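Of the protein chains in this complex, one is absent; all others appear in place.
And now, subunit A:
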């Protein structure tokens, strides 16, 4: 058949791949492969289709074959690139392109591909070398710049030794000045050049570039270059000059970028901030400073006069100047700050951000504070126009923010809540005509009331205040459908009250998507196992976990492409930013926190097997080795609490404990240790079976420690993140693991046997032997080699393990009468988790032959006792939950809930509305209690023996 005919037949395969019909792509490949068994393109397309249908083992074999042949044609290379990326084999991809490029060194496109393959794998050194070679050969300036930035990225890479860094920057510098065309032909090249000079502290050289006309004009139109310029000036200590430059921009060009005002401020108080700067005598310099202050003040006053209400920069700069003068003891007028604050409020009190603007200036002394308070207290409560309303809202927020300890009592807070609620209803009519897409002007009053109710709840421990908040805020969202801030408080409160389904409902209405999953899914997924109904078959939350992690897949698939694009379009300023974004998202704390949460849910509904254990173990170990970035957004919560109290986020955390690095580390250790004991995979086996590249270890830990050492480390600051029930679980898991470790180690088959088994399985699946593994001949019975040594003596179970479930019973008794079922659910699900860990730890000894060969039957007998005790406790807990669910859902409990509607809004919100929402809370509680209860019962049944 002619090449053209073959090409025609391959077309449909591409179409099938493009449309996701992987199965038909595989069928078509197989058909053509019969005729062309040696065709690399067909093999690589089939490999790709296999990867995309999760048939990893089979595709590995094909990939290896194609790689062996060292292909050079574009089609094969591209298909292989996608297949290898899907397998996480970036290193192989690099080698493939390098080999191809070696064979065709004049192929420029192949050179670029090879360069990009290295970029994707973060192999900066190799990338640098390739770009250098390409520049020599193809004489295109951009390859020179590619080599420059590669050297720079190598310098920035955390794995590059510190001593190497300056050498690499110098190399980058030498290269960039060797460029045939000057860097200023293009803003991004110029940016790169400046960045290198900044790294090398070559300020004079940088200054030369910046002072040129073209340099100035680039910085005037390019914010990124201007950013580096500013930095370089500051590094040079040219604060004075920067201040002058900024002043000119403010005066001559009406620039109102706050950065310019900050530059003037920094320059003004330069000597005060650094008194040791040996410019002139102390006396002289302080006089100097006063003149400068006067000058700055005049400037800001002029700006204020000129802008009037159009821009806040002038007045805020005056405030900031006064604040700084006070900090340096230079203020000459003790009433000035308060005067400025009042003026500011008078002028900008009707801007929504006035409260936020003034926050930094509110560390006031008592007399100032009382003056300001009196001023704010007389702000008229007018509801006839938006401007009045905003003033009142800002006054309320400021007053609340500056409350002192003695002002915050249950009674005063109740009064405040009543005032906010009253204002809310008075303000509502003003927004009647707004379209449903707009926010109501009155919303902030409801948010303030929400904050107050939460605070009262904190002060009294009485849940009825949270219910009040719910009724009011639910009413507020009916009036202002787009008010996501209202929904955020509701989400938090519903979780506190044990009504997770309602929290989820509001969360979904907000349409969280894409990267927001990373920053906001904590709202609904933090410690979500307490509410998971997975054990009874409802996978809502488990699915939510999986959906929220899609973004990490897109990140690893897409972001690299854009790094490559930024190279192609020479946007050098973006490349380091993209790389660190990718890294920050890839190594997100939330990602792995959700991973653990999902694992906890998964174990409640999937049978515990060695397959799950092995797979999870490998993944968890990678997670344990990597650094984590906390991208969670808590600032989004509308916090209007007094600055001396805890903020709304802290107040409404589930169980009062934040999740974070400590929580993640602790749970990782618990699960890795348990899985490692239960698994047959040791490091040598894992190495052989690993498919993709091994991720780099980026976590901060002592590299001399073994994994076991690290798992055993106990770090008090990590434990501080745990609830008392979680802490007990951790202790239980540790005691259990310590106790069983010797028996696991004794009974675990040796690596050679495990590998042989894995090879057998692979061969059965794919028809090919596992590469690189020789199967030893084993002299064994039934797959278990005979032991030479005696089994370790059987020890009694540790006290803690024996008594754990008694402790749980006591905790259940403590928490079952709380008005919110949340804690009860937590205690119950943590106990369930302890039982599942027990099952993981004892799985190996379920096999009678293992027990027999290893002579461990008396150990297994103790397991049976422990299991029976655990099951008996869990069954009781299950019954308690189900019963509690019935009573929470009953009409009596409902009417008590519905009765407590705050009298201040009783006249405004009709009783039916309150009743409906009380019923929704009751129903949601019943559902979760019943679901968790039944789930526990189901687990007891599944693992009854």
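Everything below uses one rule, namely that a residue touches a chain if its C-beta (ideal position, glycine included) is under 8 Å from a C-beta of that chain, and two chains touch if they have at least 3 such contacts; residues count from 1.
As a convention for this text, contacts and distances are computed from a predicted model.
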Among "Geranylgeranyl transferase type-2 subunit beta", "Dynactin subunit 6", "UBC core domain-containing protein" or "N-acetyltransferase domain-containing protein", UniProt-listed name of the chain not shown: "N-acetyltransferase domain-containing protein"
Touch criterion as defined above, residue of A:14, A:203, A:375 or A:581 at the omitted chain: A:581
Residue among A:140, A:356 or A:709 touching the omitted chain: A:356
Listed residues A:554, A:698, A:724 or A:942, member touching the removed chain: A:554
Absent-chain contact - pick from A:2, A:221, A:891 or A:907: A:221
Missing-partner contacts on subunit A, residue numbers: 187-188, 221-224, 227, 256-259, 261, 310-313, 316-317, 351-353, 356-357, 359-360, 435-437, 439, 482, 484, 510, 513-516, 518-520, 551, 554-555, 558-559, 561-562, 565-566, 569, 571, 573-574, 577-578, 580-581, 584-585, 631, 633, 635-636
